[in-house]
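Note that this complex is displayed minus one protein chain, with the remaining chains in position.
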Amino acid sequence: MMSHAAAHYTSTGLDSRKMAFWAFIGSECLLFGSLISTYLVYKGRSVVGPTTHEILNIPVTSVSTFDLLMSSLAMVLALSAVERGDKIWARGWLATTALLGLVFLGFQAYEFTTFVHEGLKLDTNLFGSTFFVLTGFHGGHVAIGVLWLLTLLVRSFMGKLGPDKALNVEIAGLYWHFVDVVWIVIFTVVYLLQ
Amino acid sequence: MGHLSPNPSIRQGDSVRRLLLPSRVVWWLLPAAVAVVGCSGPFPQSTLHPASDFGTAIDSLYRTIFWFAVGVFVIVEGLLIVILIRFRARPGGEAKHVHGSTVLEIAWTLAPAVVLVFIAVPTMQTIFDVGGAPPEDALEVEVVGHQWWWEFRYPQLGITTANELHVARGRPVALSMTSADVIHSFWVPKLGGKRDVNPGRNTRIVFTPDSADTYLGQCAEFCGESHANMRFRVVVDEPDVFDQWSRAQAVAPAPVESLGDLARQGAEAFARIRQPGNHSCVACHAIEGVSFGVLGPNLTHVAGRTTLAAGILPNTTEGLTRWLRNPPGEKPGSLMPDIDLSDQEIAALVAYLQGLE
Partner (left out) sequence: MTSIATPASSVARRSGIWSWITTTDHKRIGILYGVTALFFFLLGGLEALIIRLQLAAPGNTLVSAETYNQLFTMHGTTMVFLAIMPLSAAFFNYIIPLQIGARDVAFPRLNAFSYWVFLFGGLLLNSSFLIGAAPNGGWFGYANLTSSQYSPGLNIDFWVIGLQVLGAASIAASINFIVTIVNLRAPGMRLMRMPVFTWMTLVTQFIILTAFPVITIALVFLMFDRFFGTNFYSVAAGGDVLLWQHLFWLFGHPEVYILILPAMGIVSEVIPTFSRKPLFGYAVIVYSGILIGIIGWGVWSHHMFATGLGPIADSVFAATTMIIAIPTGVKIFNWLATMWGGQIRFTTAMLFAIGFIAMFTIGGLSGVMHSSPPADLQQTDTYFVVAHLHYVLFGGAILGLSAGAYYWWPKITGKLLDERLGKIHFWLMMVGMNLTFFPMHFIGLLGMPRRIYTYDTELGLDTLNLLSTIGALLLGVAMIVFLVNAWRTRTNGEPAGKDPWGGAGLEWAIASPPPVYNFSVMPEVVSRLPLWSTREMKPIPDVPPEPVHVPGGSFWPVVAALGILLLGIGALLQALPVVIGGGAVLFVSVYAWAFEPFEM
């Protein structure tokens, strides 16, 4: 009577994995919160070197921001496709999300190398340290997200991403949207509010 | 209803009472003994015998809080003891199954809150009292913390000295403090609370000493290997004695030519650059008219200080000799290296330094 049902019984009706992921996102909020707060506290306090006004490229970064926003849309569509068992569109949208994520990383790589050429490195000044560590951590999260999406894509091609596995995609989507929201905050705080 | 375990190792009363009684004696003996031992003086770094307005303000606030704490202690621990005696398990006894009482909860939430108000109000008052701007006639001293010694500069008097701070009784002192390296903390318990000394920032203490004496101080923020060896003294003089001292500090040392033989040799040793390592005293120490080093204490009037090396050695021939012989041996990690001075050089340097009144 009890054993197998017991294995899937929950007190709230919510899947434990989804709950766990929300908890993880909670801790990530504090992680990025500390990084962003430090950036804010050190804003305008660099003693030497290039500052925000001289080096940040708003137009280009706006494009990459738009790209990331679009990737979240693709993620929503991917989840929807998986839920209704539409293999073609599931793979298409998952691939699109991953691709848009890679494009974002490409923009970031371009930005980082440009800054280094223009004299802003990790150790140049306070701005260099806070900027690169904050956006670098974010980029690392995007990269992990891309790997995760590609894994799901492969699983789909292996025929192992049917509607019964939609939760896996939903959780990946949670992660992806979270990373996107963090970027909105970073873009606002670092690029827009100079 | 829960059932009493038949387990024989769960004994009641007896063995515990036998243990409880003698230890109850110990309970009162212990703090009494500690207090007796603790209260026999003298305690040159005591916070409980303040000698300044700053210290006194803190001490009276502390005593207020202390007595409230004693009151709470007596009530809580007393209740606990009463409970342990009165509600020991007895054969056939029944426990009342009470789950709570709103009235009690409110009572023992409000009561501590009220006590805390009585602590908070004088606290806030004192915070603003002791944190105020220094008065116009204050003696300004710039304090710079170094690993592991204290630099004191008097901008109004053009004096730079180290490890011994002189001030005048009854005159406000305004310390403006920073660090040359890591975080330290300036603490003279008898003259008041401590204040951290941070690189890249300025902190402040304002106090008026009310008694002429010499007070001991010590760094109170862990700052590396010889944190324990970063001590200093504050000498509170009568105003006229302080004036004498500050005038003497402004006097330049006697020219080298006028020194005796040994002292002159010492002056030469002081200026000599030694290899390997390019070591020389003049690279780190300043003596007016001789050198401008800033990495180590200013030695222009070193002979007038009572201690050496930030309060860890007496300023005597023996103390000076020990220090010069092996600074890292006396103060582990000392930035002043052991430069292998000969006994002759040491004797000469001692003679020279002892002439720098």
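To keep things simple, chains are lettered A and B as they appear, and every chain counts its residues starting from 1.
The rule is short, and it goes like this: a residue touches a chain if its C-beta (ideal position, glycine included) is under 8 Å from a C-beta of that chain, and two chains touch if they have at least 3 such contacts.
Remember, predicted model here, so these are calculated numbers, not experimental data.
Check B:Ala69, B:Ala248, B:Ile273 or B:Leu295 against the missing chain and you find that the one touching it is B:Ala69.
Residue in contact with the omitted chain (choice from B:Thr123, B:Gln156, B:Gln244 or B:Thr317): B:Thr123. Note on the undisplayed chain: of the listed residues B:Val144, B:Val206, B:Cys219 or B:Leu324, the one touching it is B:Cys219. Within chain A, the residues in touch with the undisplayed chain are 1-4, 6-7, 9-12, 14, 16, 19-20, 23-24, 26-28, 30-31, 33-35, 38, 41-42, 45-48, 122-123, 125-126, 128-130, 133, 151. Residues of chain B that touch the chain left out of view are 1-5, 7, 9-13, 15-16, 19, 23, 26, 30-31, 34-35, 37-38, 40-48, 57-59, 61-62, 65-66, 69, 72-73, 76-77, 79-80, 83-84, 87-90, 93-101, 104-105, 108-109, 112-113, 116, 119-120, 123-124, 126-128, 130-131, 147, 181-183, 185, 187, 189, 192-196, 198-201, 203-204, 216, 218-229, 231, 312, 332-333.
Everything that follows uses one rule, which is that only the chains that are shown with their structure count from here on.
Distance between chain A and chain B, defined via averaged C-alpha coordinates, is recorded as 50 Å.
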